[in-house]
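Every protein chain of the complex appears in place save one, which is left out.
The first chain written gets the first letter, and so on, giving A, B and C; residue counts start at 1 in each chain.
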Amino acid sequence: MLKQKSGIKKIVLAFSGGLDTSIILRWLQNEYDCEVITFTADLGQGDELEVARAKALALGVKPENIFVEDLREEFVRDYVMPAFRANAVYEGYYLMGTPIARPLVAKRQIEIARLLGADAVAHGATGKGNDQLRFELSYYALSPDIRVVAPWREWDMQSRTDLLDYADRHGIPVFKDNRGEPPYSADANLLHISAEGKVLEDPWVTPEEDVFTRSVSPENAPDRPTITEINFERGNPVAVDGVHLSPSATLALLNKLGGDNGIGRLDIVDTRYVGMKSRGVFETPGGTIWQVAHRALESITLDRGESHLKDELMPRYAELIYNGYWFAPEREMLQALIDKSQERVTGTVRLKLYKGNVIVEGRKSPYSLYSQRHVTFEKDQVYDQSDATGFIKLNALRLRLLAQARSVQQAG
Amino acid sequence: MLKQKSGIKKIVLAFSGGLDTSIILRWLQNEYDCEVITFTADLGQGDELEVARAKALALGVKPENIFVEDLREEFVRDYVMPAFRANAVYEGYYLMGTPIARPLVAKRQIEIARLLGADAVAHGATGKGNDQLRFELSYYALSPDIRVVAPWREWDMQSRTDLLDYADRHGIPVFKDNRGEPPYSADANLLHISAEGKVLEDPWVTPEEDVFTRSVSPENAPDRPTITEINFERGNPVAVDGVHLSPSATLALLNKLGGDNGIGRLDIVDTRYVGMKSRGVFETPGGTIWQVAHRALESITLDRGESHLKDELMPRYAELIYNGYWFAPEREMLQALIDKSQERVTGTVRLKLYKGNVIVEGRKSPYSLYSQRHVTFEKDQVYDQSDATGFIKLNALRLRLLAQARSVQQAG
Amino acid sequence: MLKQKSGIKKIVLAFSGGLDTSIILRWLQNEYDCEVITFTADLGQGDELEVARAKALALGVKPENIFVEDLREEFVRDYVMPAFRANAVYEGYYLMGTPIARPLVAKRQIEIARLLGADAVAHGATGKGNDQLRFELSYYALSPDIRVVAPWREWDMQSRTDLLDYADRHGIPVFKDNRGEPPYSADANLLHISAEGKVLEDPWVTPEEDVFTRSVSPENAPDRPTITEINFERGNPVAVDGVHLSPSATLALLNKLGGDNGIGRLDIVDTRYVGMKSRGVFETPGGTIWQVAHRALESITLDRGESHLKDELMPRYAELIYNGYWFAPEREMLQALIDKSQERVTGTVRLKLYKGNVIVEGRKSPYSLYSQRHVTFEKDQVYDQSDATGFIKLNALRLRLLAQARSVQQAG
Partner (left out) sequence: MLKQKSGIKKIVLAFSGGLDTSIILRWLQNEYDCEVITFTADLGQGDELEVARAKALALGVKPENIFVEDLREEFVRDYVMPAFRANAVYEGYYLMGTPIARPLVAKRQIEIARLLGADAVAHGATGKGNDQLRFELSYYALSPDIRVVAPWREWDMQSRTDLLDYADRHGIPVFKDNRGEPPYSADANLLHISAEGKVLEDPWVTPEEDVFTRSVSPENAPDRPTITEINFERGNPVAVDGVHLSPSATLALLNKLGGDNGIGRLDIVDTRYVGMKSRGVFETPGGTIWQVAHRALESITLDRGESHLKDELMPRYAELIYNGYWFAPEREMLQALIDKSQERVTGTVRLKLYKGNVIVEGRKSPYSLYSQRHVTFEKDQVYDQSDATGFIKLNALRLRLLAQARSVQQAG
């Protein structure tokens, strides 16, 4: 028993109600001999949360130690929106549905631990992936002296078979829905659903259609396009087709529009923070539409100085979130910079959704920097073409001096 | 007559054979009273180049002063390929078909000027756009004392009507194909075709279908996908579906594949270096496929340190090219950094092309960094999960020290 | 007379009272036939401001059109402090005393123009330097339709002799102190004094001692060091040797301490925004001490994530200020990022000042991240050395995978 050496008395477990975290729950009770508090969050993953409550009860958790919370609004408002204001993508494409969600779960675990005087937290992420980092770096950033238990790095079990054996040996009821072996590992929330591992492990092999659950394929999407308008205020979407919606309802509606039109599928190889490459398949239908629309609105409302600085810093910002540094001070510094730029990102984007394509059809804003007067090809008063001569000549001056020095060099 | 004050005797004009540069040719002859040398490049724009030769002759240019050259191979090999090794996009989307091509034309103008002892160069770009910068910054970087004539910034004409009036007044033959007013301004080469101005000037209005000439719409693309494989060596595509091709033939074939499948259309508002925003519509069918394939291959052959550094520097690199700094030393420094990373970007990517979508189906490489041994979910020897504990704890240490300092701060 | 074409009725001139701006004042009256409002700011340059008032009166400016203001506090609080929170230096060394000050003068000119209904502003900077950009980019950013008059770019005068001729021709009283030709061009304020041009133009030649007016040379500084302590709060100095002082009084005292000890001299060649290189000699005694102290305090109060991000972005931030973009949105974005990091930069630094050296002797803070418990070489509980094994092994994993791929490449 690890209890003696650890001294842990109460532990808050991120509990999904699935096989893994059910085993972990019992294992913590057995090995650490401690009181387990379960925390189950509704982030829009689509599970029935009361099932998690029932499973926790069945595994002997006291009713007052079972926390089941709907965090969808907070998730979209405080985690998805900041990241999408930054146009964050990891390694060119990945919209980071999982990395954006983990810090919120970790934060609530810490808050519950404080509330109940728990001295430890636990999660069900493995020792090879990124999620352990997203959980634990968040734990430590918010509560530097918290104890962390990561069962997958402690126990000897390494496969699903090991888990089922453990369940059988310890008389843990294995719920019917957990018995069948899934062909890949998955994570879901309102922003995305992911799949990795097993049948996806050869990056030369195309994923089967049954990997996808949140979107039809482009081939199976309707033959007629859908036209939609999205309104933004200060960088965040606030209405779709004229209907004002809460943050999570906005994302849910965009998911529906995207999923119906074959939008948001992604199949990539990305590099985990722990150093290995991993192949993942993702569906982010609403997020994909959102980002295209946001960038389109930025294209008329952000000055070049603003948008180029954002673009240059975005990969760093995304890397921080991907690696688990949501609560690191440098992420907050970058967020301050990004948010400063969003004050005028207000307006409307019209999109055509068609078989996997998100096509910008129009964008407008009361604060548009696009000036028809300036671009018109006809005679105008607002722009004096002769100014360009001076502009070019002074921008060229350093290049001319350099060319002269280089000719000295070549002659030398 | 400007001749007296300018003293220009021979000038090399970038001559397309269109209305604008025909007027410029005559205007230079009239106003500068100088010998005009025409330079017409085949960059894959699809024009019949001998027509340009005939027009130059008709406008009185001496045969020995007419230069017509096929630069398609040099264009793709020395300009498109370096930029695509960098995955260069401007402001998130634009593949920069025009900015990548102008420096090559400028360079040849300077070389011809040296060859013939010309003391000046001229181009037909207006005073409001980016192209004047791409031409002139290249001229000055390559030949610091060259004289530059930019007629659009010198003369009083500001519209097509003015040009036709000038043609009529000066007895310039206006060729039939130049008489009709096009509904927008266009530029074309093997990499892309662009349209801007006129009917496109309201960014809220969707472009008409007839703006597009190099691709079918996604709606009109075939209902069956096309599967294709592209081979890369050291970051450059060298074969399509097993057939080795020259750089320009590769791009031409990718254009065909993309155009047939509704791929590579783009409608954006971008920010010109001269400070105004501009709406442009672009078709880059082959380039769009190329970049997706290149990034897919990089995802298995580049280390995280390489790819993240590239991603962070790419916006700067793209901005330099967009603004006309192809021949600036900082572009060359960035190119050295990028090219250093491409030594192992060799392998094959399999793609599905379908109604506007470029879907990566598989990627493989003899130098792949993807290690199935490391990612497998089963027991393995090569990765010790307990290492992750130390990795996390030391990465968390600074966050924990910070959290302690912050708690002092809040208490204080 | 330019009045007809310009239509300018009232103009606010940045007026120092020196020869140049006196000539400009009269020239504006003559050529533009407009009402001139003079604005003279006390930025700590050390001039007697009432002299400027008298000169303006003597040149016929109406008393109600003469503005003389002490801006020292605002200068240090709102311009120097933000830049020093960023540790801003241009091209490695230059603390930017002039670029930081110009935007404040420009801002007050615009405010006065609004107050009095003036339609134009003017300054005395030449057409070759950076100051014209700092003035005019600020003017335009704050008042996009303001008219700007830059006499040095309009008139034919190009030298001091020309100016004196003009004064004589137009009966302008040339004040005795303006008659002698200074051996270089200078600018001064509370942050620095600069010298450039004339005798300094050969960068191989050492400046004469008489260029320096605000500091003794290291050789002539006292043989005994001065020890001083500076207190910072949220990134700004608030007390010296225990005495709380206003921002400008703090800088004035640091100037005294630095100047007495031969600190803050700088002789550099920097690259102007207009493209040419320029040799400048600067004295920034107080600023030099300030920056060393600030960095020392940051070294114990900023997390690595904070300080490294600041360091990477600082050159960009400095370049923006140097080039005149104080009021550009990207400068404000960077400032938001920087200021976010300064919340805990509170504490004390002890320095030894000795013959040009600023030596950090100690630093302490209630929010120090320096943990003696963690660094001690003896046995401890807070740091488990075995964690380092995992930390290293996972950081090395990507390098090992890469080495394997490279060996395939070499074998291939």
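Operating definition for what follows: a residue touches a chain if its C-beta (ideal position, glycine included) is under 8 Å from a C-beta of that chain, and two chains touch if they have at least 3 such contacts.
Keep in mind that what you see is a predicted model, and the values were worked out from it rather than measured.
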**Prompt:** Which listed residue (C:A195, C:I300, C:I321 or C:L337) would be found touching the missing chain in the intact complex?
**Reply:** C:I300
**Message:** Given that one chain is not shown, which residue among C:V61, C:L251, C:I289 or C:A328 touches it?
**Reply:** C:A328
**Hidden partner chain, touching residue among B:V51, B:I227, B:A249 or B:L337** = B:L337
**Prompt:** Just one of C:R77, C:K256, C:K340 or C:R400 touches the chain that is missing; which is it?
**Reply:** C:R400
**Asked** What is the set of chain B residues that contact the non-displayed chain in the whole complex?
**Response** 271, 274-277, 303, 305-306, 308-309, 316, 325, 328-330, 332-334, 336-341, 394-398, 401
**Item:** Footprint left on chain C by the chain that the document does not show
**Value:** 87, 91-93, 126-128, 132-133, 136-137, 140-145, 150, 152-153, 158-159, 185, 197-198, 201-206, 218-219, 225, 265, 267-271, 274-279, 295-296, 299-300, 303-304, 307-308, 311-312, 315-316, 319, 327-329, 350, 354-357, 359-364, 368-372, 374-379, 383, 385-389, 391-392, 395-396, 399-404
**Prompt:** Contacts of chain A with the missing chain: which residues?
**Reply:** 301, 303-305, 343-344, 366-369, 371, 374, 383-384, 386-391, 393-395, 397-399, 401-402, 405-406, 408-409, 412
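Here is the rule we use: only the chains that are shown with their structure count from here on.
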**Request:** Express in whole angstrom the distance between the two chain centres, defined as the mean CA positions of chain A and chain B.
**Result:** 32
**Complete:** Here the gap between chain A and chain C, centre to centre from mean Cα coordinates and rounded to Å, is 41
**Message:** Two-or-more-chain contact residues of chain B, please, as numbers and ranges.
**Reply:** 303-304, 368-369, 371, 374, 383, 386-389, 391, 395, 399, 401-402
